[in-house]
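Here it is: the structure, laid out below.
Only a portion of the chains appears, each positioned as in the full assembly.
Chain IDs A and B follow the sequence of writing; residue 1 opens each chain.
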Amino acid sequence: MPSTAVKPAFVEHVEMTGHIIDSLLLPKVLDAVLSRGGRYHIQQLDLGQRQDNPSVARIEIHADSAKQLESILAEIHPHGAVPIHPTDCTVASADVAGAYPDGFYCTTNFRTQVRLASDWVDVEDQEMDCGVLVDPDGLAARCVPMTSVKIGDRIVIGRRGTRVFPIEAEVRKGNLFEFMASPVSSERPKAVGVREIAGAMKRTRAAGEKILAVIGPAVVHTGGAECVAWLIRSGYLHVLFAGNALATHDMEQAFYGTSLGVSLEHGSPTDEGHEHHLRTINTIRRIGGIRQAVDRGILKSGIMYECITHDVPFVLCGSIRDDGPLPEVITDSLVAQTEMRAHIPGTGFCLMAATTLHSIAVGNLLPAWVKVACVDINPATVSKLMDRGSTQTVGIVSDAEPFLRALVLELQKE
Amino acid sequence: MPSTAVKPAFVEHVEMTGHIIDSLLLPKVLDAVLSRGGRYHIQQLDLGQRQDNPSVARIEIHADSAKQLESILAEIHPHGAVPIHPTDCTVASADVAGAYPDGFYCTTNFRTQVRLASDWVDVEDQEMDCGVLVDPDGLAARCVPMTSVKIGDRIVIGRRGTRVFPIEAEVRKGNLFEFMASPVSSERPKAVGVREIAGAMKRTRAAGEKILAVIGPAVVHTGGAECVAWLIRSGYLHVLFAGNALATHDMEQAFYGTSLGVSLEHGSPTDEGHEHHLRTINTIRRIGGIRQAVDRGILKSGIMYECITHDVPFVLCGSIRDDGPLPEVITDSLVAQTEMRAHIPGTGFCLMAATTLHSIAVGNLLPAWVKVACVDINPATVSKLMDRGSTQTVGIVSDAEPFLRALVLELQKE
């Protein structure tokens, strides 16, 4: 019967589990199907009728073409919608060094599993914007940056046999929607943010996890270096990521009492002050490094001094705006990324203050379950971080020095 | 048996209808119940299994006290959750002039109905942060500002017998979540925003609705006055709300070629330029007003000139930072609000540019179904407008003059 042309059916059945309504995951998936031109049929919805029961949904998705169906599945996959009949993941051998095979699976920062030999196994070293490397024995997998790929590496292709576990939006007092409606504003009660961050730092330390700080030179310019030094001395800061400028201005303060030539005591530029940062770098280069400056009694205070004397590791990443730089600065950005990655395991909390470049760089490296607090006087910095996928970030629009001072006072309470 | 102390039950049954999952209304309600310490039981959920079917949910809500239950109901009411067994609304007589009775119902900017004589009737003059005045015959109701209340006015009390119709989040391509995740950013394709606003203005005009413009003096400072003048001449602007500064600098440009003393031709301050705005105001006050200046051939170009010659009504609202002011400026803020309210009916689209004070003031007066585009170079202005409940706003972080220039070019395209 030629006249009854049957529209070809491009159909997939997916399943979702968890607090999929409260956490907005189901609405997001339905929205994604419609907005890509597909249609859905909810075949089954076992609603957690009380809020402590997880829900299960089975959804039939219809599309007009294979391409459209694929596009829908790609979109809903990060929201935890998994095809009902799973298969092992597909793997291809890397044919070019430093690049993934075509069609590579692109990671998020959410917990991810791949199906290997009929088992779902966790992907290790979770990080966004990577590929997934399957071990030669085919029983384990981990995220691998593009430049680390070697010819012959077995890389996951497509989404088949992969699943992600999006972080369910927390359901607690007033948090969810108001926060989304206005992610960043300076007009919020500041003491609350300080108290919550202090609490997170105490809990992290009590749990034996590391606190990572990522800070920019404005912390020193505004007079906050001593607060950071206190955090180090008091065991509230276990790894420091920063740049040449932070370390230079911190030591400039130790040597000259200025930061970029401005007196931190008087607020006014000082004699030849604009040269201080360059002389600081030159002094350290002549000696051989920051540790040598501490060992020889030349550097006696500040953030870098405390890092050295309290064995807090630091990674100083180079940038094209650096003067000098200091001997410890890693001038190659790929080497710097690798060095930062090495310090991330074990991190429970990350405090970012007054730096856009480093905040976004570190946000790219952290898995979604590491809590982040980003403090900046510019709302755009916080927005940008959250835009790029680091949704676990709590943003505080405030001034670096007063914020740090309040944080120290809060941590000193009992 | 005394030991089986039955916990007292504070229970209410509510119903929701519409695209309550796609539009996030159901998740919001469930979240609100939990976050206020209540518990819910979804008794019935008839899901629109295809996206064109509305859904119906019946939810049983449990609380530990009458106060808690009331608090939950207050919170979910604006999301469209209505008690299943409705009664007429409660009304009390105003006992103090210029104030509502205690316990008054506080409006949102969403469409609202009250139940009068067993019928649901629309509340007229919808506006947020008002009370609801019931007509003496008990068959109609409208929003009434606090200062307009007279002794004896019948004002709605509590939420019983009231219901609101929240605007369901639009389900279209990619709009919903990305927008919420980052409401305001300067890093967006600007031509798209211009095209959409131009389209909305064309549709509004074609539908015979009014376009309202709310603009600040930076429109003139940046050189955009001629663009606004074109909008008036071309029938794309039907009502203008502004302040003393906008009108003054516009006429300063017509008289002297400067805005706040800065030459719009050369970008540099001119002789005695800082006095121009004051001399402009003085000139107009000596003549008697803006219309007189046009009639006598003194004012020959600019925004205000076009308003006069094209019979576009304007409301100039005073503020404490005004010099002068111009004779047309309404210096009493309550009178100014009343005058603005008189122009709102029939408005289909509102363009706000480069003004925080006036944008928020007008946002407070507009019902939620009037679309708003807010253009400002400062992301905080747009955020603030959306924070305060004007969620129908599309925010564009851009520069006033180039935006208006691009808008004019877009409107000039067939």
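Keep in mind that, in the parts below, a contact is a pair of C-beta atoms (placed from the backbone, for glycine too) under 8 Å apart; a residue touches a chain by one contact, two chains touch by 3 or more.
No experiment lies behind these values; they were computed from the predicted model shown.
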| item | value |
| --- | --- |
| Identical protein chains across the whole complex (2 displayed) | 4 |
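Keep this in mind: only the chains that are shown with their structure count from here on.
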| item | value |
| --- | --- |
| Separation of mean Cα positions, chain B and chain A [Å, integer] | 37 |
| Contact set on chain A toward chain B in their complex | 21-24, 26-28, 30-31, 33-36, 39-42, 45, 47, 49-51, 171-177, 180-187, 379-380, 383-384, 386-387, 391 |
